[in-house]
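This is the structure I want to talk about, given as structure tokens.
Note that this complex is displayed minus one protein chain, with the remaining chains in position.
This part shows chain A:
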Amino acid sequence: MDHKHGSSMASNSSGSDRQRVAQQRLRIIAGHLQRPVDVDSTIRAAECKAQGTETHVEEKTVPKRRQEIMKWNGWGYSDTKFLFNKKGQAEFTGKRYKLSGMIIPALKEWMEGTFGTNMQHKSPATPILTSGAVQPPTLNEAFVEELTSTGIPFSLDAEDRVFRAHGHCLHEIFALREGKVGRVPDLVVWPNCHNDVVKIVELACKHGVCLIPYGGGTSVSSGLECPPEETRSIVSLDTSQMNRILWIDEKNLTAHMEAGIVGQDLERLLNESGYCTGHEPDSMEFSSLGGWVATRASGMKKNIYGNIEDLVVHVRMVTPQGVIEKSCQGPRMSIGPDIHHFILGSEGTLGVVTEVTMKIRPVPEYQKYGSVVFPSFEQGVACLREVAKQRCAPASIRLMDNEQFKFGHALKPQVSSMFTSFLDGLKTFYITKFKGFEPNSLCVATLLFEGGREKVLQHEKQVYDIAAKFGGLAAGEDNGQRGYMLTFVIAYLRDLGMDYYVIGESFETSVPWDRVLDICRNVKARITRECKDKGVQFAPLSSCRVTQTYDAGACVYFYFAFNYRGLSDPVHVYDEVEHAAREEILANGGSLSHHHGVGKLRKEWMREAVSNVGMGMLKSVKDYVDPNNIFGNRNLL
């Protein structure tokens, strides 16, 4: 059932799942066949695929009709969610995750205690979208006509269009739950390969159509939102069907992929050949390679493998001016400013990333989780700083503050072989080992080591020795593993919260080491203060974690959620608080974003962030590459 090295994300490759998915896929294909525009898609797909060496038609995770396996108004798979069952206990449904099918007894109390929620007060989502909620498409007839003649599949279906009109910002999901839909793409097109994209872009330029690339749809920067002021026809270019590994080069340890491949497929397929990229953003189940490049994504294990910009060897992007790419795959070049850096982080404003060559590594021989409990967050940060200084960070090291530590406890499942030991262990831990620790100030770091067995054990010792200097006590492997397992599960919790008047979000920054503590304290306090000022009745959850370490600083995540009962416009309050929190971040020397990107959500601060000249540089690139603003999602600038 498990992956080779215990990855915790949802798994499609297991026997029964695979069957089910295959059947589903058949259904979907049958469905498409009934639709006129899609007649020869399968044939065309075959044409495109002939270029590739490896094809895995059955193993695609993402169908064209995403809504068939994913929620249209929430996070993740339709079959997976948190709910309170008839007995009033929290339960995680489905079969995909390790936590699936389990009861989480402490969650209810934690929610009640943290947010003042009440099981009687529900705020359920609109179950289905009424047809009237979606504007009929504004079509560019000439474009549609020519597009049809290319045979590239597309759809005008309202569900398809609504699905691609949003990412996963709170306000986006909140609106969907209320059955409210703003401007949506007028048409969704599914290119099957690079050449399809070239054709689509040519047609868009020719007919004056606005294109918005769509990868995995996990954007959290309003990056996918259609600009309401856009009067042209908007076409969502969904890359999900461009999802093949085209070749693997074992001599140079590189692999060449189509940009639509999502993280879980990429890792799974590479694993089959004994490799991995090691790029594991928390959204990797759904986010795509092209999306990572377009947003400068960061993976959990960047300490070993690097962030996306370190991993990319070669990129191909289709722009209105033509295709941009480098002429060779040299590992480093001094040929002026690196043109990859115009592409990385371009957020869909310059063109479509179609193919990427990435570094790969052999799958690590050995993996080991770990955790350390610190008496205080200050000591935890000091430890991480020292680890970074000695450049001995494990594949992943994350430091949770006290609130998150408690939250982690609230998510302990009831009965499970893998957890019983942990539960009991923790109890005895508390009584014996952590006796001197103040339960309201201790915090925990989770660790993931990877590599050769010997090396891992050595490395582990080194890190625990450092931790000990800062008062840290090793708190067991299970504790750590559970932390990472929750990574993919936590995203589902927001939907549960929203069922009970709780809204929330996380946002991130990067900051020099000497300011980490200050920024954590001040931003958390600012959130609490702003909520109070804005009439939020119950003190919010305002918490943070340090998720990445660098030589010169760290990446910090803030989690913020509150009970919105009694507020007439909760999303507005939420937006104001997040805005204030971002101002606080900037005032404390934090960056506008470490990896989520700017999108439209953080655009207003761009000029300040990169200076007038910097802004001018970016603008002039945009003006040259895309003078007619075909890639008109209006992110970034």
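In this text, a contact is a pair of C-beta atoms (placed from the backbone, for glycine too) under 8 Å apart; a residue touches a chain by one contact, two chains touch by 3 or more; residues count from 1.
In the analysis below, contacts and distances are computed from a predicted model.
Q: Given the choices "Dynactin subunit 4", "Conserved oligomeric Golgi complex subunit 4", "Translocon Sec61/SecY plug domain-containing protein" or "Phospholipid/glycerol acyltransferase domain-containing protein", state the protein name listed in UniProt for the chain not shown.
A: UniProt protein name of the non-displayed chain: "Phospholipid/glycerol acyltransferase domain-containing protein".
Q: Where the complex has a chain not shown, which of A:518, A:569, A:604 or A:623 is the residue touching it?
A: Here the residue in touch with the unshown chain is A:518.
Q: Since one chain has been left out of the picture, which residues of chain A touch it in the full complex?
A: Chain A touches the chain not shown through residues 514-515, 518-519, 521-522, 525-526, 586-589, 608.
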